[in-house]
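Heads up, this is only part of the complex; the chains shown haven't been moved.
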Amino acid sequence: MTKVSRFSIPDIEALPQDIRGRILAVQEKSGFVPNVFLVLARRPDEFRAFFAYHDALMEKDGGLSKAEREMIVVATSALNHCQYCVVAHGAILRIRARKPLLADQVATNYRKADLNARERALLDFACKVATESYAVDDTDLDAMRANGFDDEDIWDATAIAAFFALSNRLANVTAMRPNDEFYLLGRTPKET
Amino acid sequence: MTKVSRFSIPDIEALPQDIRGRILAVQEKSGFVPNVFLVLARRPDEFRAFFAYHDALMEKDGGLSKAEREMIVVATSALNHCQYCVVAHGAILRIRARKPLLADQVATNYRKADLNARERALLDFACKVATESYAVDDTDLDAMRANGFDDEDIWDATAIAAFFALSNRLANVTAMRPNDEFYLLGRTPKET
Amino acid sequence: MTKVSRFSIPDIEALPQDIRGRILAVQEKSGFVPNVFLVLARRPDEFRAFFAYHDALMEKDGGLSKAEREMIVVATSALNHCQYCVVAHGAILRIRARKPLLADQVATNYRKADLNARERALLDFACKVATESYAVDDTDLDAMRANGFDDEDIWDATAIAAFFALSNRLANVTAMRPNDEFYLLGRTPKET
Amino acid sequence: MTKVSRFSIPDIEALPQDIRGRILAVQEKSGFVPNVFLVLARRPDEFRAFFAYHDALMEKDGGLSKAEREMIVVATSALNHCQYCVVAHGAILRIRARKPLLADQVATNYRKADLNARERALLDFACKVATESYAVDDTDLDAMRANGFDDEDIWDATAIAAFFALSNRLANVTAMRPNDEFYLLGRTPKET
């Protein structure tokens, strides 16, 4: 079996009930267990906090569409050269945006992707949060507002870029391997 | 009153019970409410996940001493120019290490700080995780092992640097203001 | 029709015979005309030199396999955030290496791709040529030789990285759009 | 004899007729053989493509003066720390611009060189193509147009910066040595 982490992977049967339950649920829904669940399961408390944070940002309703949130993940993870997040969230972006080409475009250079002005402004902001958050100032927030984002949206964009700053570092150091299944998901119109 | 965030701060009385309880507990223990609690409270689910993650990494027992964990926070937050984390965790580092000078040394240039070889190796590793995690490879882990760190310690160092990558970005974008109290804490031997 | 360049595209019928012939040949072979041919055709002399150089490096026999040459293109073009070259040569890499996952891995972080030691050394070298050629010295050439590459291979790796330094800049400034067809090519084992 | 390349130099007598002819012609015209001809001659097909591309960009008539084209070469090659191109094209720039001081000024810091506004805008654009072509956008092209450059001029500036991105990398990796003759050419008013 291909190695999915530099660190040991726990036996699923031995995991706490809630964690085992979450893993089985995602397997049932997706048809496979994304490796992030296996890699992080060795630390149950961190696993719980990680996915609670993830769900609070990525699964709730709100001003940013789910496709917009995935765009932030793909664009910022590409800047961090995080293979797991680019491949896995690239798949989710293709599906949520119903655009088979978008993830590869955003991953390489979001400035050349098929984005509208709002989406471009969102990624300009999120990429600044990812790479030089110390220099974010009022003019950056004003540029977001000029594109129709309110304070809740700006918080969401910030928090998503920040959360994947964490996630990218975990995935990079663990050498977390993207599941083979992600590469093909959402690449044909009929799927999306 | 000095502004502590670019975003609105909720009324403490209106917060969910668990969050209000946590804030009152820290106030009782510390004598003041660190602003990170106020700034993040506007998003209860994110607040809960943030502090659950924080506590899982910073409060548990384990191979890294609590002072070593705070060193990672100060060194990596300085690279991100995060005023809140450098000032607040600088105070905690002074207290936990019982070294009044250490935090300012680590914040400016950890290579010149009063560290032993183990601590120096730890910060070399954590700073690489913070700034170019995509390039972390087996030689970096081997350097940690050569200094007595095992896989659990390496995971801890990684996860702490990753968690504060998140925290620094939130603090930078919200312009989270360190409480005045932090600046003086732990600066005299008698306190520590 | 989607815009494929910031600059005007000539009428194919009006092109010099040799250029028109080349374009029709690639269309017959591939089933579509890669946009690089259309974008560069407005300058016939530059078009001829560009493809003569390309073919001299990419189509000849030699010590580097065709898949290895395409790896260089994908890895270095990703560093230059060149959407056209990453997408188009990603497709060619998938086909030539008969590995559906390889191109996305190399584009995000070649250090985490499914490469053997020889391939890893090749991309370390090529990426240094792409980003800081002024610092390439004898130790870099020795590292290549230690992995079985001779002087002709080193020249090839250098020239390919150099040629795509040119190509990436042309594609980036013209906003050359990758054809939709490239995104799916070589993604399933049966194709490759 | 001083070494002019890290790679072997072919015997001129054994070269294909067209390449030998070109080398003898440049020797007759210049009084010496610039080392780029010797270093690249070991790969005849690449040699032919390289000089065909070079001549298509640097020798034709067009909106950019020949001195302006050489300015681009010197400014961008300096950013790549390419000794051969800075020294050799510095000499050509001195001669074509009839300005003995200009090449050294441009090589060190074109912002402080004796340039008019048009030339300054040209080098701002070309240096962005050389160093961060992925970020070139419509505002960069508009700045060129505001200084009187049309689309053909912008293409020329782009292609020259791109071609010397290639040339700089070849010269850097081969350690191509500038001929001693270049250093003094065009340094006194009477020569130019």
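Lettered A, B, C and D in written order, each chain numbered from 1.
Keep in mind that, in the parts below, a contact is a pair of C-beta atoms (placed from the backbone, for glycine too) under 8 Å apart; a residue touches a chain by one contact, two chains touch by 3 or more.
Keep in mind that what you see is a predicted model, and the values were worked out from it rather than measured.
The complex is a homo-oligomer: 4 chains are shown here, and the full assembly described by the structure file contains 6 identical copies.
Heads up, the rule we're going with is that only the chains that are shown with their structure count from here on.
The minimal number of chain-to-chain contact steps leading from chain A to chain C is 1. Any chain bridging chain B and chain C, meaning touching each of them, is among A; the list is complete. Each of A-D and A-B has its own count of C-beta contacts, and the greater count is at A-B. Inter-chain centre distance (chain A to chain B, centres taken as mean C-alpha positions): 24 Å. Within chain C, the positions touching two or more other chains are listed as 81-82, 109, 172. Viewed as a contact network, the protein chains fit none of the simple shapes, being neither a path, a ring, a star nor fully connected.
Of all possible chain pairs, those that touch are A-B, A-C, A-D, B-C, C-D. By the touch criterion stated above, chain B contacts chain C in their complex at residues 134-135, 137. On the side of chain A, the complex with chain C involves touching residues 78, 81-83, 86-87, 90, 100-101, 104-105, 107-109, 112-113, 172, 175, 177, 180, 183-184, 187-188. By the touch rule above, chain A contacts chain B in their complex via residues 6-8, 42-43, 45-46, 48-50, 52-53, 56-57, 60, 80-82, 129-130, 133-134, 136, 138, 141, 151, 155, 158-159, 161-163, 165-170, 172-174.
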